[in-house]
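Heads up, this is only part of the complex; the chains shown haven't been moved.
Lettered A, B and C in written order, each chain numbered from 1.
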Amino acid sequence: MRENIIGRANVEDTPELEAYYRELEQYETGALWTVANTIEPWAPQSSSVPVLWRYADLRDHVLRSVQLVTPEKAGRRVVYLNNPGRRDVSAAVGWLYSGLQVMNPGEVASAHAHSASALRFIMEGSGAYTIVDGHKMTLGANDFVLTPNGTWHEHGVEPDGTPCIWQDGLDIPLVNALEANFYAVHPNLQQEVTYPVNDTSKTWGHPGLTPVNTTWSKGYSPLFKYEWAPTYEALQDYGKATDGSPFDGVMMKYVNPITGGHVMQTIGASMQMLRPGEKTRAHRHTGSFIYQVAKGRGYSIIGGKRFDWRERDIFCVPSWMWHEHANASESEDACLFSFNDLPVMEALGLYREEAYGDNSGQQILAN
Amino acid sequence: MRENIIGRANVEDTPELEAYYRELEQYETGALWTVANTIEPWAPQSSSVPVLWRYADLRDHVLRSVQLVTPEKAGRRVVYLNNPGRRDVSAAVGWLYSGLQVMNPGEVASAHAHSASALRFIMEGSGAYTIVDGHKMTLGANDFVLTPNGTWHEHGVEPDGTPCIWQDGLDIPLVNALEANFYAVHPNLQQEVTYPVNDTSKTWGHPGLTPVNTTWSKGYSPLFKYEWAPTYEALQDYGKATDGSPFDGVMMKYVNPITGGHVMQTIGASMQMLRPGEKTRAHRHTGSFIYQVAKGRGYSIIGGKRFDWRERDIFCVPSWMWHEHANASESEDACLFSFNDLPVMEALGLYREEAYGDNSGQQILAN
Amino acid sequence: MRENIIGRANVEDTPELEAYYRELEQYETGALWTVANTIEPWAPQSSSVPVLWRYADLRDHVLRSVQLVTPEKAGRRVVYLNNPGRRDVSAAVGWLYSGLQVMNPGEVASAHAHSASALRFIMEGSGAYTIVDGHKMTLGANDFVLTPNGTWHEHGVEPDGTPCIWQDGLDIPLVNALEANFYAVHPNLQQEVTYPVNDTSKTWGHPGLTPVNTTWSKGYSPLFKYEWAPTYEALQDYGKATDGSPFDGVMMKYVNPITGGHVMQTIGASMQMLRPGEKTRAHRHTGSFIYQVAKGRGYSIIGGKRFDWRERDIFCVPSWMWHEHANASESEDACLFSFNDLPVMEALGLYREEAYGDNSGQQILAN
């Protein structure tokens, strides 16, 4: 990959050089100029492609897994999202994993822990719950729950519930790539609930108030559950106090109430509201995003391609790819849940953002 | 002040020494051993005394000020609390100032700014509001509002309101003592409201959610108002998740949602709930506290003396003085608002706490 | 104190009001407008005055204390600096204490601890040492050593040393004012040296390098001693890389190598070099300063008054008072050591600074 630009490698192969390269190989080395332009690109070229996963396509397949495999054999019944450019690492986009998990009433998964950080976003069903380090949380549609790095956690559905489907989000591919993933099964397979049900919400889930004399030094939020009702109310309230972002409408970040920062050290999450008829301008930034449509319908243009979405659909935006969103309704708002690796970008000093300047900020659709 | 203990000063006056001391005075100096035991006490001895200010005593006097002086002449109509031990600095306790301010419907105070940090806690009336740096907040009973260090702020009551009384809390004495107080009157006397009413609550007042891409680097909370209804709900919720503190019952701290820390750099504030029949154990700590009874009735034992209180009463606890609280009702909870200088103690590394060990943690009443 | 300005109190005494004031007093209250203008000044008015303490005046008196009192009786032989405006709190300026301590060879003070933070700056003599929490430090002229808040510490002079004099700097007045001072004498009167001599310098005293895997969570620097030779070298080096400050010449701050911040939570310290012939411009800021001339001679103009100084002289600058410095030599540099309460100003959000704009930044001398 030669480039005829000063400061870039532009060396022609010669027999002498080829001999030299072969010698270098013997010592587990190479000549930088043979790879320099490849490993130092002018800008990021994501190996992921934008994908829209329609819930209408997936729901039956997810439910069918319940018939096909037992929880004992499968561990978990999950259909995971496989980005065509990232099949080698089982990622939905970049280094983020996502899957749709189903569980029947009365089922309980075994408790485990891993270095990867995880989250769930509930899609349908009643009676779902999650237990994290002894804290049990009851869950309903559009609730967002954390199962952070290193915690014992398990999921279940109450016997009087209905089949539940949710989206799992994890950074398994990242933590594997960083060669830092550990996995453990709980010695008792199930952990005990050692706190009042939903205690983290009771303790940390109030605006501008925290317990006196409570310390917390973990890298993740002590508030594990973010319910839909107060989240939607927050978006509506905030919408009255802001013009919103030209790129994202009315957007709020789920935060650790102790720090005001991301909920976990490697995965961030947000909920945004596109107001009736709202059509945003395009921008791009480093960091990969997975969206789930929590409410409404509309479309996004990603890398010049249009993706129409409706409630429960999932789509991804790869790093440094232009994207813009539109609410297709003139009367109802639309809400997009998303999770991302921005905490990684920010902690490592790698976040960069750019607005699309041409054409009033609207991408030209690729044919 | 001689002490016959090794490591303490114990020097008898002699004619020779007295002559020496007079010489030292000529050079603006002194001999340390003549003051050492005084300036290095074994433990803090507060110059403040515990005081209870009964609202029943004060209310008429506060209202009468409206007849006695005009706002133009008085600046503000305020009856301030004057601790017998701190009259020289006009403090209610330690370095904290407190006063009861009254304002009639249609009145508007002139906008000003000062280096002292300030807060208001609404006691009665409707139609009160505060404007801080262009943000207007509407206020009702038991609402808590900040007017931080350096901000332009002003208070008023809507023309269709009723006479309003609130408690002002400031660290004026501290900032004066630190020789760092500046005061300015707004050039236009009134500031404009440049944001939607109550926008800071709409923006920052949702649990676990903050606006994306908003930066805030001030030393105080971007959330300026903490309303009573969600605060009381928070106490009740948290009460279901905690056994509470043996010294303070169910106690929560008002926090900056960006940092999880104190609302301002020099004044902290809390609300605590004593459950029906609850009687706490005594402890003491550095830092001065001013309490206002937001709900219910009971008593506190402070420095061995009992103070019975009911709704709207105000009392103080000086630094390093034993104190314990009791709810006098067996059926209703009691709530105490308090503000303090803990942020100062903590920032300067001076916080220390001690439990009262004897007599099951109950002080013996002094006669 | 009435002021005829809108927003300020301007109420004339009347018999009716005087009766009202007497009633308020019965309830431990007062009318704010009677004190408002006093407690809310337009700008800080320090109660301290600038003072220069000449070492030539003090040295004999300091040495004489050795004859006058025994260490056992006096605790420590110290002549302390007594600002005419701060005699009530034994402060040299603002809330800072300073004294000149003398110790003879072979003498050892008893170990103690207090909530006040302390420092020493060595003036003359050989063989001095300080022990802080088991760390022993040997000391020479112009060395600066910390004995932080809460540490066990003691001073001594080796038997083969000479009489040693040093400046003590403490925030005793501040910690007393904040009603947070505790004092304790070491149970064994002397502590053991449990680390290699000068180990904190060996461990933390190297630029850009710290021990791997060492944790430190105290509020003060793990480096306790800052020697003169590397400090002077630093000033000379830095002087080659900077134009210096118009107000302070080449000035460096002693810092905690773990945080880059102040050495202690309540007291900061600096060393500054005035280059040959350098004459700085005046500025003022909140925060009180005590200077000691470490090298050279010159003068400072403080609050319009000139103070000529030479090596070992000590002077103070009160809060918010104009000050400027001049090196009286055209060939030698002059160095000023100083300590201050800037950590307090900064932690509490009270720091403010202003340049003197008139007359090319030079104050007009008051007659």
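In the analysis below, a contact is a pair of C-beta atoms (placed from the backbone, for glycine too) under 8 Å apart; a residue touches a chain by one contact, two chains touch by 3 or more.
Nothing here was measured: the structure is a model prediction, and the numbers come from that model.
Taking the whole complex of the structure file rather than the 3 chains in place, the copy count of the single sequence reaches 4.
Please note the rule applied: only the chains that are shown with their structure count from here on.
Here the chain-to-chain distance from chain A to chain C, counted in touching steps, is 2. In the Cα superposition of chain A onto chain B, the rotation angle, rounded to steps of 5, is 180 degrees.
The chain with its Cα centre farthest from the Cα centre of chain B is A. The geometric centre of chain A is 44 Å away from that of chain B, both derived from CA atoms. Centroids of chain B and chain C (each the mean of its C-alpha atoms) stand 30 Å apart. For chain C, the set of residues that touch two or more other chains is empty. Residue ranges of chain C in contact with chain B, taken from their complex: 5-11, 16-17, 20, 23-25, 27-33, 35-36, 38-47, 51, 53, 57-58, 61, 64-65, 68-69, 72-84, 89-90, 94-95, 97, 99, 110, 112, 114-117, 149-150, 172-173, 175-186, 189, 219-220, 265-266, 286-288, 318-320, 341, 343-345, 347-352. Those residues of chain A whose C-beta lies close enough to touch chain B in the complex are 195-196, 199-213, 221, 223, 226, 230-231, 233-234, 237-238, 240-242, 245, 248, 251-260, 270-272.
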